[in-house]
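I am attaching a structure below and will ask some questions about it afterwards.
Shown here: the complex without one of its protein chains, the others still in place.
Moving on to chain A:
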Amino acid sequence: MPDSPSKILIIEDDAVTRLTLVKVLVRSGYEVIEAHNGREGLGAYMEHHPHLVLMDVMMPVMDGFDSTRAIREYEHKRAVPILMLTALDDIDSIDDAFHAGATDFITKPINWGIFVQRVKYALRTAQIEDKLRMRQAELDFAQKLAKLGYWEWDIAKDQVIGSTAVFNIFDVPMTEKTSLKQFLSNVIEKDRPILQQAILEANQGQTKIQVSFRVVSHDGSIKHIECLGEVEFAQNGELIKITGSAQDISRLHRAESQIEYQNTHDSLTSLPNRNHFIKTLKTQLQEYPKRLCAVIVFDIDRFKQINTHFGQDFGDELLTAIAQRLNRITRDGDYVARIGSDEFSIVVVNLTTLNELNHLVNRLQESLKTAFVINKQELFLSISAGVAAFPEDGKDADSLLNNANIARAKAKTEGGNQFLFFSSEMNQVAQESMRMENELRNALKLQQIEVYYQPQVDAQTLQPIGAEALVRWNHPKFGLVSPATFIPLAESTGLITEIGNFVMREAVKQTYQWYQQGHNLRIGINLSSRQFTQSNLMKEVQELLSSNDLPSELIDLEITESLAMSDAESTAHILNGLKAMGVSISIDDFGTGYSSLAYLHSFPIDTIKIDRCFVQNLNTQAGQAIANTIIAMAKSLDLEVIAEGIELTEQIDYLQARHCDILQGFKFGKPMPAREFEQWLREQPKKSAATNSVAENSTRQ
C-alpha cells in the first residue's frame, strides 16, 4: 500500500452494487469515488486521477466499453488498471472489455471474499509497471539526451531490434520486423560502403566495430551518426549477431565545422576571409586554367573618416551592409570575400567575354553607388576598385591580386570613386568603355551633354511646326559622340535617367523661350525605358509643367513601340497620368515592333511616327504599301502621323498626297543646337498657316 490511500473510482449504475462496493472498499482503507454512468465516470477520472477503476459494463449513459476506451485515449501513457464488472456467462463482453482496454474482469455476482484481494493485486501490479515504465522513461530520456540508441542485428533472421531512440536516429519506422536493409535505408548513398566494409570485417573475425556515417532524415536534414558494435560469434565461428549503440554526433560535427568556419570566415560579415580567398582563387585557377575569370578588389574611400565620424559600430554595420549587397548582386558561382578592414574582393568566374565582365563591373559600380542606410542615416559611398583578369593580367593568384591592387591604387590616386582595369593592352575594349563611362558620369556636370533640335514641318504648308529634341555628347577629345555609342552605355549604367531628365528640362526651357518669342512649336522629347519604369516620371513632368507657362500640349513625349508593349498595363497607367496633365504622347519608330496599331490605340496616344526605314523605301511598291497602310489606319483611329527621315522631294510629294500630317528629316534640317535652330527658324518663309496648324493639333482631341 502506498503512503496515501489508493483512490478507486467505481463506475456502476446499480445503486445497491455500488453501495456494496463502496462499503467493501472503504473498509479496506481505500479512498472511493462514485460515478453513476460512463460519462460521469470519465469526468470523475479526469478530475481525481484514480489508481484503479471498477467499471460496470452495461450502463444507460455511455457503457463500460466506451468509457474504458475514452479513459485509455485520455491517458495513454499511464496504464491505470480498469477492472470490468461483468456477468460470468457473458463471454462476449469479457472479450470486448479486453479490446476496449480493460486490465482484468471481475464476475458478478461478486465473490466478496476474494474481491478485495483482486483489487490489491491489480494495484500492486500497476505500481510495479509504473515504476518500470518510469525507469524505462528515464533511460529513454537519458539516451535521448545523449542522442544514443541501442540496436541489435540478428543475422540469421536478418532482423533489427532496438530502442525507440535508435529508430528515431535512423529515421525509420519502428516495426516488429525490420531488416538491416530497411533499418539502414536512410543512410546516404555515399556512406554505405563504410557500413559494408564494417560488416565484411565482422565476418572476417573482427569483434568490435566503430563506424561514422550520415543519415538523411525525411525533413531533408543530415545527421552524423557514430555506431559502436560488438560482434557475437557461434562456436563454429559463424556470425550470430551484432549488438551496439548508435549516437547522433551532429552537434559535435557541427562544432568541429564551426571551428573550421571561424578560421576561414570573417565574423562580422560572415564573408570568407583573406586566407580563404587566396585558397579559393588558387583552387579556381588550378582547376580551370583555361577559363576566363577576374579579380575585383575595392575599398571605401576615406573609410577611416566614416569610422571616426559615425563611430566604429556604424562602420561595422556599413561593412555588413556592403557584404549583403555584394552577395545579392553577384551571380551564382561568383565569390565574395572580405580581405581587409574595408577591403572586399570578388572572384568572377564563368566569364565568356570581357564584355560580360564589364557589365558585371557596371552593375557593381551602380549598385554600390546607391545609398546605404545605416541607423536611418543615408550614406553614399565613394569606392575605388581595381580589376584584373585571368590569364591576361596575371598567371597566378598572387600576381592577379597584386595587379588588381595596383589598379585600385591608381584609381585612388586619380581621385577615387572609380573602377580601373589593370592592363591597358589586354583589356583595351573594357578599359575604353570604362573610361567612357567615367567620362559620361562627369559629362553632365561638365556641360558636355547638349540638346539638339531637329525641325518638323507641316506636311501641307511645309512651315515649321515643331522639333524633336535629341541628345548629343560633345566630348572634348572625340568631338560629338554618337548617341548610338553612348546611349547604350548610359542605359547600362543607369545614367540614362539623369541624362533623360536633363534633356527634358532643357528642351522644355528652350521651347518656352521660343514660345515667348512667338513661336508655337511643339517639342518632341524621347523617353527611355529606364525613365519610364524607374524614375518618378509623372512627378518630373509635373514639376516641368509648373516651372513655366508653356502650354502642356506643346510637350510631346515620345516612347518607342517596344517600350509601350513591354509592360502594357503599367505603361497604360503612366500614359494615362501624363495624358491627364495635358501633354501629348507619341509612339516612336512605329512599324518596327510587333504591336498592332489597333492594340496601341488602347493607349492614350495622339501621334505615331513612321520609322525612317519605311520612308526610305517609298520608292518601292512594298514600301509605299506599308506607308499607305500605316497612314490609313492611323487616320481611321484619328491619330496624327509624323514621317521621319525625309530626304527627297519625291518623298514629300508622296506623303503629302497620302495626307501625312508632319514631316521631319534632313530635307528640312538636321538636328542642330538651339542657336542654329533659331537661325533656321528665321530663314523659313513666313506663312500664317503654320500657327494655325499647331492650334488645330492642340485642340484635336
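As a convention for this text, contacts are C-beta pairs under 8 Å (C-beta built on N, C-alpha and C of every residue); 3 or more make two chains touch, one makes a residue touch a chain; residues count from 1.
Here is the rule we go by: contacts and distances are computed from a predicted model.
This complex has a chain not shown, and the name its UniProt record holds, of "Hpt domain-containing protein", "Dyp-type peroxidase", "ABC transporter ATP-binding protein" or "ATP synthase gamma chain", is "Hpt domain-containing protein".
Within the set A:V24, A:M62 or A:M633, the residue that contacts the chain not displayed is A:V24. Considering A:A87, A:A255, A:L268 or A:L480, the position touching the chain not shown turns out to be A:A87 (whole complex). Although one chain is hidden here, its contacts on chain A can still be listed: residues 13-17, 19-20, 23-24, 27, 56, 58, 60, 85, 87, 89, 108-113, 115-116.
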